[in-house]
Every structure is written in C-alpha cells, then in structure tokens.
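With one protein chain removed, the remaining protein chains of the complex are shown where they sit.
Naming follows writing order (A and B), and every chain is counted from residue 1.
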Amino acid sequence: MINGADTVFILFSTSLVMLMTPGLAFFYGGMVRRKNILSVLMQCFIALCLLSLHWMFFGYSLSFAPGNVFWGGFKWAGLSGVGLEPYAAYSATIPHQAFMIFQMMFAVITPALIIGAFAERMRFSAFLAFILLWATFVYDPICHWVWGEGGWLKSLGVLDFAGGIVVHTSAGIAALVTTIFMGKRKNLEHTPSPHNLPFVVLGTALLWFGWFGFNAGSALAANGLAVNAFVATNAAAAAAGLSWALLEWIRNGKPTVFGMVTGSIAGLATVTPASGFVSVMSAIIIGVSASVLCFIAVSITKPKFKYDDSLDAFGVHGVGGILGTLLTGLFASKAINSAGANGLFYGNYKQFFIQLFAVIVVVIYTFVVTFIIYKLVDVFFRMRVSEKDESMGLDLTQHHERAYTVLE
Amino acid sequence: MVNAGDTAWVLMSSALVLLMTPALAFFYGGMVRRKNVLSVLMQCFIIVCVLSIQWVVIGYSLSFAPSKGFWGGLQWLGLNGVGLEPYADYAGTIPHQAFMVFQMMFAIITPALIIGAFAERMKFSAFLVFTLLWATFVYDPLCHWVWGMGGWLRNIGALDFAGGTVVHINAGIAALVTAIVLGKRSNLDKNVPTPHNMPFVVLGTALLWFGWFGFNAGSALAANGLAVNAFVVTNTAAAAAGLSWALIEWLRNGKPTIFGVCSGAVAGLVAITPAAGFVSVIPAIIIGMLVSVFCFIAVTVIKPLFGYDDSLDAFGVHCVGGIWGALATGLFASRLVNSAGADGLFFGNPKQFLVQLAAVGVTIVYTSVVTLIIYKLVDLFIGVRVDEKSEAMGLDLTQHHERAYTVLE
Partner (left out) sequence: MKLVIAIIQPYKLEEVKEELYKSEINLITVSEVLGHGRQMGVTEVYRGAKETGNLLRKMRLEIAVNDNYLEPAIKAIVKGAKTGETGDGKIFVLELKECVRIRTEERGPVAIG
C-alpha cells in the first residue's frame, strides 16, 4: 500500500540529497586555486549526469536486484520491472521507483566524494572513465552486500543506516588509493590556501541541509525513526563543528571557519551509519570523537606521511566513515530502533565485531579494485594532466573556460 | 497518534529553517567588508553548533517544559522524557522530538540575527559567551512565556504564530542595545563601508525566503489548511514588501536598488511572521507594503539621526518589522482564518490589540534590560570589542587567521 506521506517524504528527501552533490561542488570548489574551480564544479556536475544514467541503465539492478550474494545481476536493468508499485523487501509504503531514485542520489554523491583526493591534476576524460568503472565495480557491489536483498554483509547483520560503509568508507578508501598513485600536485611547498572560503561555507550549509534527507530519509518513511535520525544528525554535526573549533583554538591559538566546517562535515559523515540506531546523547559523543580523529588524520597524519589528499576526502570521509561504522557497533540500541541490534555498550559485543569485519572487508575490496581500475584507466587514458596544463590550471586546459573575469 | 504526513512536513520544515542561519550568514556576510566576511560566516555557523547542543542539553527544557515560572521546568533536561511519542499539548500528531528539533532551529537563528548589530568589531570569544548567556537568559524565558505550557503571555492570549515577539522583536532589541553600548566602528564618519559582495546578499535573501516557508508554514505543526494559509501569506507579504521598498527608493533616490529589494523582502518576511497563521491574503499585502515604509524610515532616517551603528540593520529590519507585525496581528487577525486564534481590532475585538501591545512592551523592556546586563558582564570579564589595530586589519585575519579570498591563485 502506497502511503502518500511517506512518498512525499522520500521524494523531498531525494531532492535534498540531490542538492548535496552541487553542495559538495562548492565545498570542494572553494578550496582549490582559482584556476581549477571550474574543473571541480564540472566533475561534480557531470557525476550527477553520468551516474544518474548509469543507475537507471544497470546500476540499480546491480545493486538492488535480488541476485546472488555478490551483486544483483541484470534483472532490473533499464528499470524493467521497477514500477510504481511498492517493492516490499525494501520499502512497502512508497513506489518502487521512489526508492530507486532516492538510492540514485547516493550512487551519485559517492564517486563525487573521491574528487577531493585528485583535485587539480586529473584529466577530464580519465575522470569520466574512472568514476563510471568505479561506480560499477566498487559502489554497486558494496551497496548490494550491505543493503541489497541477499547481500552477504546484510545477512551477517551489519548495521549501516545511511551509508557509513557504502558511501563514506568506500569513497574515502578510493580517495586514499588515487591520491597515493597519482602523486602530489606540483610546487606544493606551500599548501595552496582556499581561493574562496565563503564558497566552502556555502557548500557546507547545503551539505548539512541535504544530509537531513540523506539520513532521515533513509528511514524510508515519515516516522519516529526518521525523527531520531534527523535529531541525531544535527546533534553530531553541531558537536563535531564545535569541537574542531575548540581543538584549533587550543592547538593553534585561533578557531578558524575552515576548521569548523570541516568538523561539521566529519561529524555528518561519522553519524551517517549510526543515525537510525543511536540516541541523541550518543550522537553528541560520536560527533566529538569524529572531530578528534579526523583532526588528527588531516593535520597530523597527512603531513607526516606526505600524501597529497588535496581536499581531505580520505581524512574526513574515510576516517569518519570507518569510525562511524565502528561506533555504531558500540552505541546502537534496540530501544531506538527495534529492527536494529544492540551494540557493545548495550551488552552485545558481537555487533562490534560484525561492524569491524565489514569495515575490513570493504576496505580491502575497495583498495584492490580501485587500484586495478586506476591502473587500467591510466593505461588507456592517462590519468594525470601534463605538467604545463597543471600549472596553467584545469579550467583553461580541460574546459577552455575561466571562472572569474579579471576586469569586467 | 503520529501522523506521517504531519511528521514529514515538520521534518522538512526543520531542515528549511536550519538553512536560514547559513542563509543569514550570506545575507550579512555580503554586506560587510571583505576583510570581515569570514568572521560573520563563522559567527553564524558556530551558533548553529553551540545552540544545537545547548538546546538538547538545557534549552528545550527551559523553554518548553511545562511550568508556571520564569523558565520552563527542568524535567526535560538532556531530552529526558522527550521521545518519539507525540506530546499533545504542543503537537498531537508528530513525535515529540520532531517538535523539539523544529523549535531548535528557531533558537538557533534568533541570536544569529543580532550579529548584524555588532558585525566587524566584536571579539570572537566574547561573542561565544554572550550568545550562550543570551540564549539561556533571554531567549529561553521569553520563548517559555509566549509558547510554553504555563507561560504567562500565552495565558493572557498573546498571538504570535511563528515568532514575531520571540524571535524578531527580541533579537532586534538586543541588537539595538549592543549596537549602542558597543559604539561605532572606527572611521565610520569618514566612509560608510559598502557591501563587498552584493550577489551574496541576494543569495542569502533567496535562501532566507526559501527557508521562511518552513519557518511560517511549518509553525502550523501539521500539513493542513493552516499551513497553506501561512505559506501563501508569507510569500505575499515578502513580495509586497520587496516591491514597495524598491518603489520608495525610486521615488526618494531616483533609482531602485537590489539591496533595497532584498532588505524589503526580508522586512516583509519578518512582519508576516507573527501574523502568518491568523490573517488572510489582503491584510498580508497591507502588512508587507507598510513594513517597508517603517523599516525604510528606521534605516535611513532614524539611524543617522541618533547615530548608533547598527551595522547591518538588525534592529532596523527585525525589531521594527517585528513590532509592526505583532501589532498588525492585533489589527488583522481573524477567526475565519484560524479558529484557534482570535479576532483583531478590525474584526471587532480591540482587546486583542492591547494584548499584543502588552506583549511587545514586555519583550522590549525585559530584553533590553537583561541584554544590557549580559553585555556588561561579558565586557567586564572578557572585553567585548577588538582593539583598534585588529579592527583596521579585519577580523578574519586577527580572530581566525584566515582570509576569505586569495588575490593571485
């Protein structure tokens, strides 16, 4: 039975999640140098176009069709059989296509997250091939394992409310792989400072706004669970933003805008897998720990190991996603979500190990397959732009455009 | 009974209202000089963080837990007992936490409005302490009086649909007080700073207008006819006010400006806020047209006359607009629109106008006194104003070690 309210809620949530990819574009775009901002906006937007089509042609089928334990197969390719009647195994009160398009927005934003790792130096054609392959061979299978009917991690009982494993861990690890193999940007003695910090703040605002659809919408109905996810999401983002600012205040003498918004995003990424399973107070603790760990990853570990994760896609999303998945194994409570499970702190230590196992599997799988895809694309398309193009900026060399005029 | 449609609507409205605070950041941020834009964005954003936490820990209980006292009771501290079941006295068809999170967004944006008064010259540490104290000792009690169970203004029948007194007059008066005691920005008589990025002001206005549908229509707390009424009059008043501000400028200065249209639209949104659930479309147009007149006078005549430096017109737009809206509610309210409301003066009930007047008077007196005390306390312990050199160099570099825009790359 289709419920009007639930359908409204999911469609509205879908719009919110769609807005997150442009939000991310501004979040990342403000951070790069002005000669590269269009390349980042372009990559995010084209991901929206390309992966929307990918999802309808075969992505949704690979991820969600009831196939084998590894992936869904081609039964629903081209949306055949995916109609306006509910499909009860996923959501019994909204049309199947509403579920499909809600999930589409997740499939769009996940590869877009990786952009932060290779910003300012990747060829556009290689980028297109890379994200298409990555979505097909990394995102779709992992999505099927965790959320698809018959997925083996799902059968194992892993908890991932809105994509801590599927979205943030996978994108974060892929970011780490690409950043390691692509190497540093040229002339990096000085970390380039963000060319337009207000854009970063704008992007954060849109991401935070959209994240309500991401997390609360993942309840797939307008019910108490959605409210819980909504409240927990806001609490974690707030706690994380505040604590990052405090960390900076203590360590560097001044709190920065850039730090605070980074913290908020880390908090949002970290609470994602937990939002439908934990209470508000647990969400605050999750937010604070997200800031502490991501702060260490971004401003201590990264400089130490000298990889050039340009915009901290790994440091924020990878670390946050893994942390959130593990913390879900600690803080999850059946009192919040009876369909979930209790975590370690509620007497079920087994859940923590399931979460840990899922994280390890996904990390290894993502690492290996992303590496293969990277090498393949590099052979056929050459991943990196020429040195000259890099110094001139990707906007002019990849797109024949400039973001801002100098005079009029 | 939880109703899914109402829950969906209130959750989406909460998301919309959350977006208003970053929207305000861009509205204000575009108006300041480029050396201070980050300080404004930072202040707005940290308020989202700080008050989200304050609200779930103490704020919601102080505001909404039933009590006849000064504050709400303490029984809901830490959201103890605020669960996923509806609490019928506030909203019978949505989970209690949905009501809580919707109200949270109001508690966040109110102190953020004040930023317009002291922009470009307040120390960040002092700002944080001031905001936290202000939310606890001004917003929370006032919110309790007007909206909380047992609140005395609620009991005498003051009408405030979505926050004319609680949000706008309250923040606007606090803005006036801080602008006066903090003093002017230096060098102000030599050159009045012009907005450094007008498209940001327009972007902020657009997002505010968008979010305001959640603010006003969401305040119906259900997806029903009342929400639709609030939605329609909100849009109408904003449009009327934006238009009339442009016309006033055209007549008086020869050209209409985009800055004027944006200021007018926001003033219209402010004025319709308390009235949105009680008036129909034609009064909404009148409220919108007139608010621009009042705010225009406040901003261009009264402010220069008295010489206070309300940098971004937080008082001139929010307080003046809010007072007009609260009084207009006493004039135009009609039971035909909302049977749970009351009739206003023009519908044969002069008493309602007096009640509105009393609520406005109480808010002004209480807020100005307590804001002044908080300000003085913070000034004593931390020092509110940055030193002259920092002010000249800009708050972005001196308070946050950051620059908004690069010059070369």
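Here is the rule we go by: a residue touches a chain if its C-beta (ideal position, glycine included) is under 8 Å from a C-beta of that chain, and two chains touch if they have at least 3 such contacts.
Predicted model only: the values in this text are computed from it and were never measured.
**Student:** Write down which of A:262, A:291, A:325 or A:370 is the residue touching the left-out chain.
**Tutor:** That would be A:262, which touches the missing chain.
**Student:** From the listed residues A:120, A:160, A:312 or A:390, report the one that touches the chain absent from this view.
**Tutor:** Only one listed residue reaches the unshown chain, and that is A:312.
**Student:** In the whole complex, what residues of chain A lie against the chain that is missing from view?
**Tutor:** Considering the whole complex, chain A reaches the absent chain at 190-191, 193-194, 248, 251-252, 254, 256, 258-259, 262, 295, 298-300, 303, 312.
**Student:** Please output the residues of chain B touching the missing chain, sorted low to high.
**Tutor:** Within chain B, the residues touching the omitted chain are 35, 187, 190-191, 389, 392-394, 397, 401-403, 407-408.
As a convention for this text, only the chains that are shown with their structure count from here on.
**Student:** Can you check how far apart chain A and chain B are, centre to centre, with Cα atoms defining each centre and the answer in Å?
**Tutor:** Chain centroid spacing, chain A to chain B, equals 33 Å.
**Student:** Going by the contact rule at the top, pick out the chain A residues touching chain B in the complex.
**Tutor:** 3-6, 8-9, 12, 16, 33-35, 192-198, 201-202, 204-206, 208-209, 212-213, 216, 221-228, 230-231, 234-235, 237-239, 241-242, 245, 252-258, 260-261, 264, 280-281, 284
**Student:** Sort out for me which residues of chain B touch chain A in the complex.
**Tutor:** 2-8, 11-12, 14-15, 18-19, 22-23, 25-26, 29, 37-38, 41-42, 45-46, 48-50, 52-53, 56, 78-79, 84-85, 94-95, 97-98, 100-101, 104, 124, 197, 200, 203, 223, 399-406, 409
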